[in-house]
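Structure first, commentary second.
Only a single protein chain was left out; the remaining protein chains are all shown in position.
In order of appearance the chains are A, B and C, and numbering begins at 1 in each one.
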């Protein structure tokens, strides 16, 4: 029988990435406060394919994942990519995980506990060396400074989202990224708020108005002062309550 | 050659609906103020299939749609369904269209004009008689009465969505449904607002706080008083700015 | 301070459902083969609101969920709804959970093990009595009988999805629903397939062509013969490889 994948392709075209996409798999992650956290990831795995080969071996990606899915953290992703390179005879390997991550939060006045979801993305690439990039999406409330200034009372506010993409030296917990970012809007938000907490957040956000322009600078300023962060992109989206479209601002570190 | 679709199925199971789904097609609709409006619909078309037939003829749905797509309004959908029944030898026919619809709005103070998008769904069924149901999704701003009451200043507010599903006697313009519904929140929203408009909406919504419970009742109350509306369902969702989940209320007319 | 939620609404309009929507929360479920399974649910919780009250107490929903999220199964959902009724002074309560659920499968020839994702929805309502409905989405391959018949060689096939919604007497495992449904298409599908498995599935689906009309009847026929299933709706969608739209069939048990 012909081994179709190992046939030769004569067009001299190297493929940058070939692999599996949108695979959904349960994984277990390191958690800063609870040892480990179970979640569900959407996974892309790929390698390069030299110009002389026609195809890769898709089932091997799943086999590698099966061996490692119970103990994933950002630093062990390098081992997974090394194994991908090896079993697929490749020169580069790429692994992307996107998953919901939950952190227990305490309401600001009552102290009531609940879980907040943060969407996380981890993008790893292994060529000669490993590059890891972490993306974290943090929901906040934004209150418009212009609306506050021009109005007799009140100010429009809304749910917003700060999406950061980071490269860094050493270890970085998802929990620490959230802690750095979540107070860069007008106020933090929570799943469970008692009446006294709602009062606090309403007043706090009114005292602390922020354009998307302010929020993106608040985050960039913090990241600039953190010497472990070597590169970042910050995107802020505000789901404007007075419009049906969004306000947006972005800073990318050169 | 066997005609596979016309083979007999012996299991005595009538199929309620068989057809095409998620077909994307450009259509032209009647517009109350501009004669006609071009939009893009996501379309489901189906008929019943008596128990003695194995399959339907999927290509005929597309042929019927091709003949009618340039002149669609709610009242001509009956003709399309009659044609579907006929060419597919069926006893019932169903046609669902979902599309963005744009209405020109004037900002409340400056009068600046812009277009607002409303998501519309029209669901038609033809058995012995025709049933038409119209769904319209209207974005609004909601401002929380509790937050206003308990706070020294400010009140959390956010984008909300009022989704109505209606049956009615006679003709009903999408524009008229939007006009009935859009002032049932704390304020209307717009694509283009100058500074004086932003001030107006900020103050207007602060003066007019509404829970989702209030909004859903505001709409139901209006619909109850309109004798052409024979049935409705109203769903209100508020994308809470202090949470990352939504508040929700629903009333269905018995 | 005014208790705004407990104010009286004079319009005499009962609200059918009021509550929280699109709350994302990690939950732990009973698993037929592994004791328990961690997953992430999208949750809607609501109660009715009598006409005399202005608002409900949204934070209480989260508190109830917090108490129960670590041990959820279909039969304990009744207890959660009873608690919702009680703490919210309501006459009816509704709880909807939607989550990915993973089952280990063995490839048909090699026996290679991997995890397959099934999207599950559980909808509970408590009025005087409890109604539970389970929805399970099962991906399959469908191969077109007409294409096979008319072509010299080959037959178009594609990924399809069987979505079942069920009511039943006694206990029903998600695993058992999947087992009933997954062989109603042209072949079962898997996350990990070795070459011998791919050969098996290719040939198996070619030997077993099925229209969406056939698939929906295959499932309905099975459910009709299962005396524990008291009601069902079956929807089959085939993501046609020769079109950019889908074929669709549906049977609802009267």
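By our rule, a residue touches a chain if its C-beta (ideal position, glycine included) is under 8 Å from a C-beta of that chain, and two chains touch if they have at least 3 such contacts.
Remember, predicted model here, so these are calculated numbers, not experimental data.
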Which of C:31, C:117, C:213 or C:235 contacts the chain that the document leaves out: C:117
Given C:89, C:127 or C:244, the one touching the chain that is not displayed: C:244
Chain not shown: contacting residue from C:37, C:56 or C:205: C:205
Positions on subunit B where the hidden chain makes contact: 23-26, 37-40, 59, 62-63, 66, 100, 102, 112-115, 117, 191-194
Contact footprint on subunit C, counting only the chain that is left out: 116-117, 139, 141, 143-144, 146-147, 150-159, 187, 189-191, 193, 195, 198-199, 201-203, 205-206, 239-245
Residues in subunit A touching the chain absent from view: 1-2, 4-5, 9, 11, 13-24, 44, 46, 49, 54-56, 58, 145-146, 149-150, 211-214, 216-217, 220-221, 237, 244-252
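Criterion: only the chains that are shown with their structure count from here on.
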Chain contact topology (line, ring, star, complete or other): complete
Classification of the subunit A:subunit B interface as same or different, half of numbers criterion: same
Innermost chain, where centres are averages of C-alpha coordinates: C
Averaged-CA centre spacing for the pair subunit C and subunit A, given as whole angstrom: 28
Centre-of-Cα separation between subunit C and subunit B, whole angstrom: 25
Chain centre separation (subunit A, subunit B; CA means) in Å: 34
Shared interface positions of subunit A, touching two or more other chains: 117, 191, 193
